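Apart from one protein chain that is not included, each protein chain of the complex appears where it belongs.
Here the chain labels run A and B in written order, and each chain numbers its own residues starting at 1.
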Amino acid sequence: MKTHVTTTINGATVEFLCQPRQSLLAVLRDELSLTGCKEGCNNGNCGACTVMLDGLPVDSCLVLAVEAEGAEIETVEGIAEQGHLHPLQQCFLEGAALQCGICTPGFLVTAKALLEKNPQPSEQEIRFGLAGNLCRCTGYDKIVRAVQAASQASPES
Amino acid sequence: MAIVFIPSQLQKLTGTAQVEVEGDTVRAVVEQMEKQFPGIQQRLFEDDQLSPTLQLSVDHVMTRALSTSVTPSTEIHFLPVIGGG
Partner (left out) sequence: MSTEVAPDTQTPATYKVIGTRPVRHDSADKVTGKAVYTDDLHVPNMVFGAFVRSPHAHARIVSIDTSDAEKMPGVLATCTSADLPDPWDKVDNLGEGCVNYAHLSGNVLARNKALYKGHAVAAVAATDSYLAQEAARRIRVEYEPLPATMCVQDAMRNDAPLLHDELITHTLDDKPARPSNIASHIQFEKGNVDEGFAAADVVIEREFKTATVHQGYIEPHVSVALWNEDGRLKIWTATQGSFVVRQQMAELLKMPVSQITIVPCEIGGGFGGKISVYEQPVAAVLSRKCGRPVKIMMQRDEVFEATGPTPASFMRVKLGATKDGKLTAGKAWLAFDAGAFPGGVIGPGAMCVFSCYDLPHATVDGFDVVLNKPKTQAYRAPGSTHVAFATECVIDELAERLKIDPIEFRLNNAAKEGTRRVDGPVYPRVGLVECLQAIQESDHWKTPLTGPNRGRGVACGFWFNCGLKSSVTANVNADGTVTLVEGSTDIGGTRTSIAMQLAETLGITAEDVIPQVVDTDSVGFTDVTGGSRTTFATGLAAHEAALDIQKQMVEQAAQIWECSPDEVTVADGVYQGNGKSLSFKALAVEADKVGIPIVGRGVVDPQCSTNAFAVNLVDVEVDPETGKVTILRFTVCQDAGKAIHPSYVEGQMQGGSAQGIGWALNEEYFYGDDGHMRNASFLDYRMPTCYDLPMIDTIIVEVANPDHPYGVRGVGEVPIVPPPPAIANAIYRATGVRFFELPMSPPTVWNAIKGQTTGE
C-alpha cells in the first residue's frame, strides 16, 4: 500500500507515492533523486540529512514522508539560485570549510536557517546552532568561520 | 658489504646486535648471513621472499625489495610493516 503525498520542494509542487514506513530522507533520495541530503546515521544524530520543513531545519531521517503532506520543503539543491551560489555556499568554498563534503549539505541547510533567524550570530551562537550536525574532517574551525563570513556578507548587515 | 642491525629476537643466533656482511644486494647479504648464522634466513623469509610482515630500511629507503643494492656503509634494518590511516 502506498500513500499519495503532495508537497512543495524548493518552490515547486511535487507529488509522490510512498510506503508509510519510508522516511522523508528515503523519499527525497530514492524516489525524487534529491541526493544532496545524505544518510549518515538514519537516527537523527549526525544532521547530514538536514532539510527545511515549513521553515525549520529537521533531520529528514526522523520525518516520515507522509508527514510532508502539504508542507514546504527546502533542500540543499534549492539554496543556489539561478546558477548563483548563495553567500554561504561561496563562503564555504572560499573558506575551505569542507573536506570530504558528506556533511556539507546538512551544514549549509542548518546554517542558512540559523542566519535567517539570527543574521549576526556570535561565535557561540553559531556553535550552538550547528551542534546538531557532525563533521569528522574539519574540526569545525573553518565551518564556523565560513558562517561568520557569510553573516558579514549578508544584505542584513 | 653492509651493516645489518640484527633484530633483538634474533640476536641469540648472532650473539651481537650488528654484523658486517658481504654482499651487493639485500638478498645476497641475507644469504651470506645464513652461512654465518644458520637458521636466520627462515626467520626473515617466507617462500624465498621477505616475510610479508616485515619491511626493510636500507639507509633511508623503506622497501621490501631484496634486490636493493647495498654499499659497505649501508645500514639494513628489518622492521614491521606499517599501515597508515
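Definition applied: a residue touches a chain if its C-beta (ideal position, glycine included) is under 8 Å from a C-beta of that chain, and two chains touch if they have at least 3 such contacts.
Owing to the predicted nature of the structure, the values given are computational and were not obtained by experimental measurement.
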_Chain not shown: contacting residue from A:V14, A:V66 or A:C137_ = A:C137
*Interface with the unshown chain - residue positions in chain B*: 5, 7-12, 17, 43-44, 46, 52-53, 57, 60-64, 75, 77-85
*On chain A, what residues meet the omitted chain?*
19, 21, 29-30, 33-46, 48, 75-77, 79-80, 85, 89, 92-96, 98-105, 108, 123, 126-128, 130-145
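Definition applied: only the chains that are shown with their structure count from here on.
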_Between chain B and chain A, distance of the C-alpha-averaged centres to the nearest whole Å_ = 56
